[in-house]
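First up is the structure itself, then whatever we jot down about it.
Missing here: one protein chain of the complex. Every other protein chain is in place.
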Amino acid sequence: MNVLGVNGSPRSYGNTAKLLELALEGAKMEGAETERIDLYRLDIKPCLGCLSDDQLACRHPCPVKDDMSGLYEKVLSSDGLIIATPVYWYGLPGPLKNFMDRLTSLQNMIYHVGYSLLEGKVGGVVVAGGRQGGVITAAEVIASLNYMGFLIPPWSYAYYAGLGDALRDKIAVLGAVNVGRVVALAIKGHSLSERWFKSDLELDPIVKRVRARVEKLREKEEKERREIWAEKQLSPSPELNHYDS
Amino acid sequence: MNVLGVNGSPRSYGNTAKLLELALEGAKMEGAETERIDLYRLDIKPCLGCLSDDQLACRHPCPVKDDMSGLYEKVLSSDGLIIATPVYWYGLPGPLKNFMDRLTSLQNMIYHVGYSLLEGKVGGVVVAGGRQGGVITAAEVIASLNYMGFLIPPWSYAYYAGLGDALRDKIAVLGAVNVGRVVALAIKGHSLSERWFKSDLELDPIVKRVRARVEKLREKEEKERREIWAEKQLSPSPELNHYDS
Amino acid sequence: MNVLGVNGSPRSYGNTAKLLELALEGAKMEGAETERIDLYRLDIKPCLGCLSDDQLACRHPCPVKDDMSGLYEKVLSSDGLIIATPVYWYGLPGPLKNFMDRLTSLQNMIYHVGYSLLEGKVGGVVVAGGRQGGVITAAEVIASLNYMGFLIPPWSYAYYAGLGDALRDKIAVLGAVNVGRVVALAIKGHSLSERWFKSDLELDPIVKRVRARVEKLREKEEKERREIWAEKQLSPSPELNHYDS
Partner (left out) sequence: MNVLGVNGSPRSYGNTAKLLELALEGAKMEGAETERIDLYRLDIKPCLGCLSDDQLACRHPCPVKDDMSGLYEKVLSSDGLIIATPVYWYGLPGPLKNFMDRLTSLQNMIYHVGYSLLEGKVGGVVVAGGRQGGVITAAEVIASLNYMGFLIPPWSYAYYAGLGDALRDKIAVLGAVNVGRVVALAIKGHSLSERWFKSDLELDPIVKRVRARVEKLREKEEKERREIWAEKQLSPSPELNHYDS
């Protein structure tokens, strides 16, 4: 049982990444093996929309050459997929949208072999935003995954909205861990008559593990990110506003 | 195995109703017993939003007295729920929205008994619209059902968009029948590794049955509807534009 | 210059109503006369979707007999309309949706006189929700108003998300006052090259006035609402959770 987590945030240590780590912890809790991918570290080119010229021109393998080749294999060999996204103008950031758009070649196999190569996989989504836009973003992902052939288990999305640290928002933490749990439960064929969402999870050790992991990533990456601003003489405010989505 | 279909259109014979009948046929095909409810024939009062005063004030049974009492029982005793809706300004018509809003008292039992009374039910949606707005409407329903505790099986929404007869749109017909099928399959615990969507269904007899059923409803109801206009000296155009959503 | 504010919340004193009052204060600040309507106090029946039988059957005056008659007149004689809504399952509550749906008869005059009776009016929206769903709700309203013929001025929506008092959220307060301001500015023909959003407004007196007004409404109405629960032996929790959306 493999669950793939895809981080669509430019930051490996922000709130989006935290929610994803929480979800993957939830999946592990139910016996899944998990892997996390940071899309901004990969070269994922845009979808060329071949099916608009000819419905049959779009098929797997997609002719565009980039890191999506390896990622297609990971998606195909996974049983569950968790999309983690910040809210960028009420939707997914461009690189994550490229990833979603490129999944079309797997879905469009309907026209070649009679079914979507994604049918029967299980999907979930976690969203982090500064203020609002979580639902419109989550709903777009869920509806898209569902129309690609994914099953969406009960309570399969969670969000954090705010300028603080998502790991301190108990509702967001509980929700995100459960997103991973329910994805794994659905893969295992959990009975519909049993409980799915679990509210009495011991969250502290999970939060601690996730925090340790993202703080290590932050150390490495935050400096690098600051150099981007420095290059242009952009002066970040002295009191950093850790918004972190 | 019970699947409840809720028609949110004012018309019992329009495209929304047709799509619902198709979905219920699909559910029957997989062994479900089905029931159809026409919301406009019932008195469903608005949600009073009690949980905004106090999270614990909202609970089942809801204190509002109307036909929702019986409908709550039907929802609770069903295994699957299929929402059928026309597109009214990019969302559900008011009466259907009242129905959805009133389901809150079942979901909010989380705060009283620890779980949503809707958890583990299976949801689907069919949408009919004159032109556009199908996805935003379907996505709102799917995201809402999912957050109430519903499982959403692969391919669980379908739509017809146009001014004609939905029963003549093969993609819409096939999609709608499959919405019912996948809802029933999920209830039965269908394996994720088997096919869900079936494209080689024999649709003609189904379409014929559905057409007969809605035409009978049209005969009764259309006259009644026309009297509403007549009363105000509204003159319908001589060549009727059978839009039917 | 008349600006009509429509409260779609069941409560006259909650966060939705507060945001609406703030917006109307903003409109007054720019010289508008304002009026507030509480939809839950009126009888607004559902739209019958006559145009689905015949595009020409839908026209003003709508044949449905209820309080919408008076409301149509108010809408027609207003220059601006501000919709205030709580987030109910990622959309408008049923009664507000009924109101929006019924505006169709004004828009559909396109097919009778060549233009929408709503064309050239100015629209804004304020949204209050417990957690998320503000953007999907606001976007649905804005897109709907725009397609009815409304002009949407810069920064024409604002939201509060949370379980507390919207009047204490400075961003929400500033946003809501500006929604009213920009609606009035657009009516006055404000130049595009001048500022629209004003962040240095003196908000304290406005907040004070609005608080006084809603507290008076709360006194009257909260008791009435509590009686609804009492009737069913529903016991609100002793520590009230003033969610107020």
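Letters A, B and C mark the chains in the order given here, with residues in each chain numbered from 1 onward.
Just so we're on the same page, a contact is a pair of C-beta atoms (placed from the backbone, for glycine too) under 8 Å apart; a residue touches a chain by one contact, two chains touch by 3 or more.
Everything numeric in this text was worked out from a predicted model, so none of it was measured.
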Contact residue for the chain not shown (choose from C:26, C:149 or C:162): C:149
Of A:59, A:121, A:181 or A:198, the one touching the omitted chain in the full complex: A:59
Among A:5, A:86 or A:180, residue touching the chain not depicted: A:86
Touch criterion as defined above, residue of B:8, B:133, B:153 or B:180 at the omitted chain: B:133
Residue numbers in chain C that touch the chain omitted from display: 79, 110, 114-116, 119-122, 135, 138-140, 142-143, 146-147, 149-157, 186-187, 189, 191-197, 199
Interface with the undisplayed chain - residues on chain A: 9-11, 14-15, 40, 44, 46-57, 59, 61, 63-64, 86, 88-98, 100-101, 104, 130, 136, 140, 143-144, 222, 225-226, 228-229, 231-232, 234-237, 240-245
For chain B, the residues touching the chain missing from this view: 90, 131-136, 139, 159, 161, 171
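Just so we're on the same page, only the chains that are shown with their structure count from here on.
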Same or different residue numbers at the chain A/chain C copy interface, by half rule: same
Core chain by centroid distance, with centroids computed from Cα atoms only: B
Separation of chain A from chain B, taking each centre as the mean of its C-alpha atoms, in whole Å: 30
Whole-Å gap between the CA centroids of chain A and chain C: 35
Residues of chain A touching at least two other chains: 135, 139
